[in-house]
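Note that this is a trimmed complex: some chains were dropped, and none of the rest were shifted.
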Amino acid sequence: MKKLINDPKDVVPESVTGFVAAHGDLVRAEFDPIFIVRADAPVAGKVAIVSGGGSGHEPLHAGFVGYGMLDGAVPGPVFTSPTPDPILAATKAVDGGAGVLHIVKNYTGDVLNFETAADLAAAEGIEVRSVITDDDVAVKDSLYTAGRRGVAGTVLVEKIAGAAAQRGDDLDAVTAVATKVNAQVRTMGVALTACTVPHAGEPSFDIADDEIEIGIGIHGEPGRERIKLEPADSIVDRIIEPILDDLPFKSGDDVLLLINGMGGTPLIELYIAYKHAAEVIEERGMHITRSLVGNFTTSLEMQGFSLSVLKLDDELTELWDAPVQTAALRWGR
Amino acid sequence: MALNGDWARAWMTGAHESMTAHRSQLISLDRDIGDGDHGENMSRGFDAVAAKLGDLPADANPADVLKLVATTLISTVGGAAGPLYGTAFLKASGAVAGQDELDGGAVVALLTAARDGIVLRGKAEPGDKTMIDAWTPAVDAADAAVSEGADPSAVLEAAASAAEAGAESTEPLVAHKGRASYLGDRAIGHRDPGAQSTAYLLRAAAEAAA
């Protein structure tokens, strides 16, 4: 295992220490238990938004804490959802009296731990809503699975709900917009290589030099199928078809295209994927009116990428364009 | 040993040793069909449990011990296992509240409450390839042993053996809950890590009583 770390046990607290030192104008952190909040939290009268989950997906979620996006982020150990204590502490620290929305990726652990924290927060008189993100079309959504996973589309939910909260929407409205974004975004990913969780010391799966994993999860969970390496355009075809075939995309739609790197894929390759994905989308008669390319929801040093398509309307576009000032996403101020 | 407060402490000390010893194996099982952290999660949780046992008053009864274990696991394990085991121990504590020493029936009540707590939170059914596939046979075996007049330590022994068989029985299954459910048929042939850690937990309970 070759990593730029000290003791595997210290990875999360040391990284959070560096993060808040580098971005002291935007954020501050508590360490016992560990969570990150906007430097100006709580913002009185504003709906607050908290997200969180296992670490190893940076900049998700701490990189999205700041004006116009998240109020708090709760990083668990690498790839392990946080316990209720820090979620509760973050929820209390950001509550500005207008209630708190939890944005939770759909994994049993995240859902259960946030659920417990929400119950405890409610018991302390804080109004809490939850939106569970589940944008990953690689997973069958049925009674016989834990449901679709929440993956890179979560960033779009956080940005757009964050803008709604920032402009003063109430808790119901912010919850509704987050729910809507989640309902309109679909994602699928591919891994070229595995990643190594520091405390495990071994790659999360074995994959041959000429193989790729289609439908990979963001925790190195094996995906839908293992195939031989193909040209970028063919790989894009394999994952964009299931995305576009799924509801709710149709000709004439305005969409946002997100090409998300898994952490170890260079930008030069992500733009090659963007090129072909954009071609396929335009061929289907849709219009890409907004784009995002980069590493936003990563899996440590994994090589690979995911592709997300979000159906836009005027409201979502306006909220997407609204100013945001976080470590990893910033425009308009 | 009588199933009193000392037994409950000895159980947890044994569970701590077992999770430490099997950390890598549980990581490796979870690597195969999950995200490779189950061993780390369980050993982090039981490290914390071991560190807190000393805080208990000398006359703590089994329910007191189980309650401390529950809150400690909830606040240190994380992942799916944290809330599930946490709820299990919380409900188990409630089922034996106030009892200084557990008889066979109380053991069955403890195990049943733990299992039901996990089902309440996780909604898994037997055969879904989860820890429930270790807990449910353990409950049934304990119940049967009590009907046959077994003493409390024999009841635990029966539960532990059934949990071990239950863990093994997850190998041919397709998963319907937890991360392994994303894998479809590719989960076949792999043992569920949570069922295996349940088997270790119940083995530790039986050994502490032996």
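All chains are identified by letter, namely A and B, in their written order; residue positions are counted from 1 within each chain.
The working rule: a contact is a pair of C-beta atoms (placed from the backbone, for glycine too) under 8 Å apart; a residue touches a chain by one contact, two chains touch by 3 or more.
The model shown is predicted, which means the values in this text are computed figures rather than measured ones.
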- Note on the structure: So the whole complex, written with the displayed labels, is A x2, B x2
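In this text, only the chains that are shown with their structure count from here on.
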- Query: How about subunit A: which of its residues touch subunit B in the complex?
  - Reply: 54, 76-85, 107-109, 112-113, 115-116, 138-140, 144-146, 149, 197, 199-200, 202, 204-205, 217, 219-223
- Message: Applying the document's contact rule, which stretches of subunit B touch subunit A when the two form their complex?
- Response: 27, 31, 33-37, 40-41, 44, 74-84, 121-122, 176-179, 181-184, 186
